[in-house]
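One structure is given here, and the rest of the page talks about it.
All protein chains of the complex are present and in place, except for one that has been dropped.
Then we have chain A:
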Amino acid sequence: MPETVWTSPWAGPVVVAVALLLGLVLAVMDALARRAPAGGRRADVLVAPVRDGARMLLERRGTTIAPDRLLSTVAVLAVPVLALMSAAVLPFGGRSVVSTSADLVWFNAAEALLWAAVWLLGWGPNAVHPLVGAYRFLAQGLAYELPLMFAIITVGVGAGSLRATDVVAAQAGGAWFLWTMPAAFVVFLIGAAAFAFWGPFGAPAGTDVAGGVLAETSGVDRLLVQVGRATFLGVAAATAAAWFLGGEDGPGLPGPVWYALKTLAVMALLVGMGRRWPVVRPERFADVAWVVLLPATVVQSAVVAVLVLGGFYR
């Protein structure tokens, strides 16, 4: 078996930097998509995420009456840490920082831990709106989690392995999983937007509940959570590029360029579609997720399983 772990001492810091960069790029794209160029200069929009981040860094932290400080702190730290954990299984040139026999489950587990982190984020301040947002997130979780798991396992079935580097290797030569797993790809992106409670799935932090889980989170705490959300979504876009679009695979250009282009394309698709949809209420999304997305992903994985048995994926 070829070595699949990136053993250099620089591997960890480099992947952390890459993950944060992915988050920043996503945040800038999001700002561009959201703010129509009415009035302000385009350059303002481009630096908006950085400027907002600096403001949060300098801002004084607000507090509520009798908050659960311990659980708040755990939640605020967990969101960015989990985002970086999910980046640990990103495959680069046939290697990743963490390479286990179940990388796909690793990503899934990092994302599932958000259930706890976001609920705690809403619980911590001891205030109504964050708690409403927290319960909205769990309701949304019940909707997106199962279709997302089926989408992820479809990738594993197609590759015949749960190791991220094997998944990329199985798509070499243009045999990208997107061609045979379009439904899983779409559901993966929907799940990514939903677990980052972003765009149309932003109800847990919606303006109708005064900011929901983020209502009472300010200063550095808010910065950490927002960086974590953006990083998670950026890493998910790169993960989608690796799992469904073959990662570095492509003719002519060097591998890393292909990887970056695909990641940017997935981000553009995510942001472009996501910002065109209104916010979906979790109970409505649950209906759609269980009646449409779940059967679609089950059929998708069944089709891929039949293709595997037929020797389609070599």
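One rule holds for everything that comes next: a contact is a pair of C-beta atoms (placed from the backbone, for glycine too) under 8 Å apart; a residue touches a chain by one contact, two chains touch by 3 or more; residues count from 1.
Following the convention adopted for this analysis, contacts and distances are computed from a predicted model.
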Among "DNA-binding protein", "NADH-quinone oxidoreductase subunit J", "histidine kinase" or "ABC transporter permease", the omitted chain is listed in UniProt as "NADH-quinone oxidoreductase subunit J"
Hidden partner chain, touching residue among A:109, A:172, A:253 or A:302
A:109
Checked against the full complex, the residue among A:31, A:162, A:184 or A:235 that touches the missing chain is A:162
Among listed residues A:49, A:80 or A:141, the absent chain is touched only by A:141
Touch residues of chain A, complete complex, unshown partner:
68, 70-71, 74, 100-102, 105-106, 108-109, 112-113, 115-116, 119-120, 123, 126, 131, 135, 138, 141-142, 145, 162, 280-281, 283-288, 291-292
